[in-house]
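The other protein chains are all here in position, but one chain of the complex has been omitted.
Take a look at subunit A:
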């Protein structure tokens, strides 16, 4: 089941690996999925190849073996550390057992994982991440240790993690939509952004749904053409002579086209439907960041409240010349520092988000533009092949009629 595909790596700069010294370069390839383990414990491992000229890295090239849960670990670490930045989304963990190891599913996942890492590699902040370096370089045992050492929620198994992430998703909606306590920042632009994000997700999800159905329809049509071709050939066998031949050739063409349709179905899935799905995930990632922002804002507000209370208390104590003043003063100063830190963090998130939004829109226009191009190209090619195949039959059919 080893599929060796080299994906195009999107590096931050457009420099090719042939001139490593000039520009900083980090290119990653996810390839070679292999099924390991047995029964319920079975999983897929991927080969991750890193080519870079970053000084922080151990060398110009490194190959490691990683599994899906390792990617989840990386995503979660980045999410924790880089609040305000839209962390590139991961493909979902598939619940359906049977589908989990279908070659198509594996290919879809491999492609998504590759895109995930390269998006990180092309983000000016994220690419500096130490966790990324860990992920790309350490051996498997160390990786496993790192994974299981995670405190708090990260101690859980990947499946649970997904569930928690889903919980966070729904909690995010509540928080962001302001269903929780009304500690809500509300600037008209941010409101607009929130509204936009939520509605965008709905629209995209619908489009993706239809795209997926379209893939299925291609497959069904392919199957129909195959069956039809076969039946027509059998019918031709009954007829005999030139008419029979005409039938038989038509049947063969139909079968040929069936194959082309299956090909286009796969192409549509990988190059059009998956990018759309990725778009949906990216929007969900934005929502997660929005939740973080809301939390940071809430934290800041709560701290501000507490500081104010402490201030009042301190003044009171100072007036009564209590001996607790010293203690209270220290507490107050600590709280103030915390408050400034919280404010700083919040403002960082706000600043980052506004940059990220611009980045996001640009990136998406590019990604979807490519996807559209692939859709149009694939459909045009398929339609031309169909036209050519049928057209080739016409002279023969004309000849048949002429002979009548």
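Following the convention adopted for this analysis, contacts are C-beta pairs under 8 Å (C-beta built on N, C-alpha and C of every residue); 3 or more make two chains touch, one makes a residue touch a chain; residues count from 1.
By our rule, contacts and distances are computed from a predicted model.
Trainee: When you check the chain that is not on display against UniProt, which of "PICALM interacting mitotic regulator", "PX domain-containing protein", "AP-2 complex subunit alpha" or "Protein-serine/threonine kinase" does it turn out to be?
Mentor: The correct option from "PICALM interacting mitotic regulator", "PX domain-containing protein", "AP-2 complex subunit alpha" or "Protein-serine/threonine kinase" is "PX domain-containing protein", the UniProt name of the unshown chain.
Trainee: Sort through A:200, A:270 or A:304 and give me the one touching the missing partner chain.
Mentor: Candidates A:200, A:270 or A:304; residue touching the omitted chain: A:200.
Trainee: Going by the contact rule already stated, which one of A:28, A:232 or A:352 would touch the omitted chain in the full complex?
Mentor: Once the missing chain is taken into account, the touching residue is A:232.
Trainee: Which is it among A:23, A:322 or A:384 that touches the chain not included here?
Mentor: Considering the complete complex, A:384 is the one touching the chain left out.
Trainee: In the full complex, which bits of subunit A touch the chain not displayed? Write them out.
Mentor: Against the left-out chain, subunit A lists 8, 10, 192, 196, 199-200, 203-204, 206-207, 209-211, 213-214, 217-218, 220-221, 223-225, 227-228, 230-232, 234-235, 237-239, 243, 246-247, 250, 357-358, 361-362, 364-366, 368-370, 372-373, 375-377, 379-380, 383-384, 386-387, 390-391, 393-394, 397-398, 400-402, 404.
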